[in-house]
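Every protein chain except one is present and positioned as in the full complex.
Moving on to chain A:
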Amino acid sequence: MNALQQEIAQLIIDTLNLEDVTVEDIPPTLPLFGEGLGLDSVDALELALALQKRYDIRIASDSKDARQHFTTVANLAAFVQAQRNA
């Protein structure tokens, strides 16, 4: 897990108030929604807001790619990195 992935895993824990969950419990390829960590659509909105605040990036809610970016920590980290480099 690289530093950005760790940071995002921690952001998920803090933002969504996941008590008893540690960064190690959210490996980069674990599906975040449904089976896997078990997040739902309200969590997705909350997480999008937190990412926008933390990394000063924009996430278009109607973007077809958004769903793909949010599947795992690895995908989120890659997305944040790409936005930062843009």
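Please note the rule applied: a residue touches a chain if its C-beta (ideal position, glycine included) is under 8 Å from a C-beta of that chain, and two chains touch if they have at least 3 such contacts; residues count from 1.
We take it that contacts and distances are computed from a predicted model.
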Can you tell which of "3-oxoacyl-ACP synthase", "NADH-quinone oxidoreductase subunit K", "Putative spermidine/putrescine transport system permease protein" or "Sugar ABC transporter substrate-binding protein" UniProt lists for the chain that's not drawn? "3-oxoacyl-ACP synthase"
Missing-partner contacts on chain A, residue numbers: 16-21, 38, 42-43, 45-46, 49, 52
